[in-house]
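Here the structure is laid out as structure tokens; the discussion comes afterwards.
A single protein chain has been omitted from the complex, and every remaining protein chain is retained in its original position.
Chain nomenclature is as follows: A, B and C, assigned in order of appearance, with residue numbering initiated at 1 for each chain independently.
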Amino acid sequence: MPPPPTPANVRVVTLTIDGQDLSARADETIIEVCRENQIPIPSLCYLDGLSIWGACRLCLVEIAGQGRLFAACATQVAEGMQVLTNTERLRRYRRTIVELLFAERSHICSVCVSNGHCELQHLAQTCGVDHVRVPYRQARYQMDSSHELFRLDHNRCILCTRCVRVCDEIEGAHTWDLMGRGSDCLVITDLAQPWGDSETCTGCGKCVQVCPTGALVKQGTSAGEMVKDQHFLPILARRRQAR
Amino acid sequence: MNRLSVATVVAPASLPPMAGETGSMNKLSVATAWLDGCSGCHMSFLDLDERLVDLVRYLDILYSPLVDAKHLPERVDVGILEGSVSNADDLRQAQAFRDRCRILISLGDCAVNGNVPSMRNPYPLAAVLDRAYRENVTLQPQVPRVGVPALLPRVRPLHEVVAVDVFVPGCPPPADAIFYVLSELIAGRTPDSTQVTRFGA
Amino acid sequence: MTLLQTRPPLPSDDKRWKLVNATMRRNGYAGHALIETLHSVQDAFGFLDETAMRFVAGSLDLSLSKVYGVATFYHLFLLKPKGRHACVVCTGTACYIKGARGLVEAIQERYAVRPGETTPDGRLSLLTARCVGSCGLAPAVVLDGAMQGNQTAGQVLAKLERLD
Partner (left out) sequence: MNLDDLADKAEEYRNQDPDITHEARVCMAASCQSSGAPEVMAALHRALTAIPPPAPGERQGDVEGDAERDGDSEGDGTMAGAGLAGPADRVTRGHRCKVKGVGCMGLCSAGPLVAVAEKGAELMASTLYREVRPEDAPAILASVAGPPVARLHCPTDQPFFARQQRIVLENAGVIDPDSFKGYVAVGGYAPLVQALTEMTPAEVLREITLSGLRGRGGGGYPTGLKWSTVAKMPGERKFVICNADEGDPGAFMDRAVLESDPHRVLEGMAIAAYAIGAAKGYVYVRAEYPLAVERLTTAIRKAKRAGFLGGKIAETPFSFEVEIRLGAGAFVCGEETALMASIEGNRGQPRPRPPYPAESGLWGCPTLINNVETFANIAPIVRHGGAWFAGIGTEKSKGTKVFALAGTIENTGLIEVPMGTRLRDIITAIGGGIPGGRAFKAVQTGGPSGGCIPAEHLDIPVDYDGLKTLGTIMGSGGMIVMDETADMVDVARYFMEFCMSESCGKCVPCRAGTQQLHALLDKIAKGEARHQDLALLEELCEVVQATSLCGLGQTAPNPVLSTLRFFRDEYEAKLCAP
């Protein structure tokens, strides 16, 4: 699919990413430019087609002349910008963040229906996480199997809010939201009632498809069987935008 | 798109030649044991099949469930532990391995991250024992205490109780991954197992 | 195409709903009035129950999960009724340095309630506050709305014992 032509009022800028000279539309974010140019940059909360959340902090990059780090998903490119996406420091931070996620809840890959198709699991491998240095919290979270089609396992949720956003922004139901705060945050449907009792859920399953882990899955899948399909998202997002 | 699949093995196609093919003096001594695990990682080791024959030219397996020796030698080059640390015996075994092995390998998800055994951790130990030995038992329910090691309050990955040098995650780690790790050690290099395996692999 | 939103009727003829409704009306039933509205529900009823959250969500045209998400984000909002008496121990830095933890522990031990909980008989809620801004009186306790400065565990327990 050819990229859409640049609108007349948007400038084109040149920048370097990891030493590569690139051009980009001024309204693009760093992560979009990276993805276009096959520069790998890890992310979990970012998903093309959904609004920017900026919370997983995995896509942080260094920008020359700036003391702090910037989230590639939330930072627009600028003329002459020099971006580094893969420094030793960034790799170290990313590794630690992935470890923090693994330690926060119980992600036991071997018995997960998403085993082999999980973005968190994949990230652990690409970020070089062969073990988790911080202690596992071992808190106990519930499962919700009340929905006839889908299942929610809070133990595997990383609170990326992709489900919340896709439900609100694409499906328009806003069945999902977050409750609580800090590590007590949970994704909820309606007034934190069982998913199957939800009056607002349309059962469309978009939340399941965008979920990066095994937190939201189809009923009836067993270990390793849950393969997600997100191809609908950019298409629907573009069509919604067009209106 | 197969970005979620395990990377292809990059292990050396053949093992390095050793100085003086017959010189067993240069072999790496190896000890293995399983703690709280299913032995699947050891089975995966056996899945090396004919490559085992190649490996024993470089390795001396001195102590293992796979061999007859009953005592862990005082000094061992490479220790390989499968399984999580769940009871008092596991803890003793782990400490003994650490004391006596130059390089300690944490093999498989149970050892690396607690895996299935650690799923009891959110529950108090007493509740776990009750569930297993009283609630689900119809005949003479009782918690065994004699002749079995006491369970630790929490199941822990190996590196939480002793220092670990090499981590090989996977449930079980593929035979190729084990082969790669051992080959690298034989060649005197530090293996990076994320090239060949991952959690849950 | 315009789809008109219909606002739900007041949940009952309890006069307090009119107060809640007035807050929403004053804000033009705009979604951004959610927190203001939840404050007025809590002022009127003491806590937020499901009926109230459904009514507010319907009136402001917000989703149920959003209302619940906001209500549980802010620690001041209670989803369960408080006890007849509320004992708030300030755990701000000054109070902490001067022994607030001891006060909490003493109450916790005597009444078997943890901070945020209410005794089973509904008599006493133990709460902690981040800082009640009376650092000059540390450690401070707010008992049923009245500030008590420079407290010891003995003093606080004695006061709690005297409550009905």
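Assume a contact is a pair of C-beta atoms (placed from the backbone, for glycine too) under 8 Å apart; a residue touches a chain by one contact, two chains touch by 3 or more.
Bear in mind the structure is a predicted one, so any value in this text is a computation, not a measurement.
Asker: The complex has one chain that is not drawn here; which of the drawn chains does it touch?
Answerer: For the complete complex, the undisplayed chain touches A, C.
Asker: From the listed residues C:Ala106, C:Cys135 or C:Leu157, report the one that touches the chain absent from this view.
Answerer: Touches the omitted chain: C:Cys135.
Asker: Which of these touches the unseen chain: C:Glu36, C:Glu50, C:Glu109 or C:Asp144?
Answerer: C:Glu36
Asker: For the chain left off this view, which of A:Ala26, A:Ala74 or A:Val111 is in contact with it?
Answerer: Touches the omitted chain: A:Ala74.
Asker: Among the options A:Leu178, A:Ala192, A:Val208 or A:Met226, which residue touches the chain absent from this view?
Answerer: Touching the chain that is not displayed is residue A:Leu178.
Asker: Against the chain that's been left off, what residues of subunit C make contact? List them.
Answerer: So the residues of subunit C touching the unseen chain are 30-36, 38-39, 69-70, 73-77, 91-94, 96-98, 129-138, 140, 146-149.
Asker: Hey, which subunit A residues sit against the chain that's not shown?
Answerer: The missing chain touches subunit A at positions 52-57, 60, 68-69, 71, 74-76, 89, 92-93, 96-97, 100-101, 103-104, 133-135, 137, 158-159, 178, 180-185.
In the analysis below, only the chains that are shown with their structure count from here on.
Asker: Between subunit A and subunit C, tell me the centre distance in angstrom, where each centre is the average of that chain's C-alpha atoms.
Answerer: 34
Asker: Distance between subunit A and subunit B based on Cα centroids, please, to the nearest Å.
Answerer: The separation of the two C-alpha centroids amounts to 33 Å.
Asker: Name the residues of subunit C that each touch 2 or more other chains.
Answerer: Within subunit C, no residue touches at least two other chains.
Asker: What residues in subunit A touch two or more of the other chains?
Answerer: Residue numbers touching two or more other chains: none in subunit A.
Asker: Quick one: which bits of subunit C touch subunit A in the complex? Just the residue numbers, please.
Answerer: 50, 53-54, 63-69, 72-73
Asker: Residue numbers of subunit B touching subunit A in their complex, please.
Answerer: Residues in contact with subunit A: 3-7, 106, 109, 112-116, 118-119, 121-123, 154, 157, 159-160, 164, 167-169, 171, 192-194, 198-200.
Asker: Spell out the part of subunit A that touches subunit C in their complex, as residue ranges.
Answerer: 168, 173-181, 188-192, 199-200
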